[in-house]
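To start, I am sharing the structure in question, which I have written as structure tokens.
For this view, one protein chain was removed and the others were kept in their places.
For chain A:
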């Protein structure tokens, strides 16, 4: 089973251990981290430089293209646009956290493979995150819903991403029926 990415933010009190300490506590892909460094550091560099979770990509200083999207409390958020100081008690999911603990792919990931919704692949994690956010808000997204995705792609994967989202939506509906 895939994780429920639309899960509400955990209350601060739910996060354990509770031993008194300083810094910023956050959950990343279900794992608790404590950051005691610069609170102004954007999440992107924490993920990449500190944790070496390199799946989330650098697009630009303004989050160009959406390659740096992650889910913060279920909502697609630019990882370069959010400083660590604003993430205390938050739940972050990156592309590495989309598959289940045993490595089973989320239907959306499988749909991206099946539809070949990949060009060079650099911006793909961002498309996955934005699509995940979309699918939690719209179980059966229309073309206009899909048009709202903020991502950009130089290789031209957009039509195949559109097919992949629809395929994933259909497969997830099947999954819930079964």
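General remarks:
One rule holds for everything that comes next: a residue touches a chain if its C-beta (ideal position, glycine included) is under 8 Å from a C-beta of that chain, and two chains touch if they have at least 3 such contacts; residues count from 1.
FYI, contacts and distances are computed from a predicted model.
Looking at the choices "Copper-resistance protein, CopA family", "Carbohydrate ABC transporter membrane protein 1, CUT1 family", "Xanthine dehydrogenase family protein molybdopterin-binding subunit" or "Oligopeptide transport system permease protein OppB", the name in the UniProt record of the chain not drawn here is "Xanthine dehydrogenase family protein molybdopterin-binding subunit".
In the complete assembly, the contact with the undisplayed chain comes from A:62, out of A:62, A:137 or A:173. Residues 38, 41-42, 45, 48-49, 52-62, 64-65, 67, 94-96, 98-99, 103, 105, 109, 112-113, 116, 118-125, 128, 143, 146-163 of chain A touch the missing chain (whole complex, contact as defined above).
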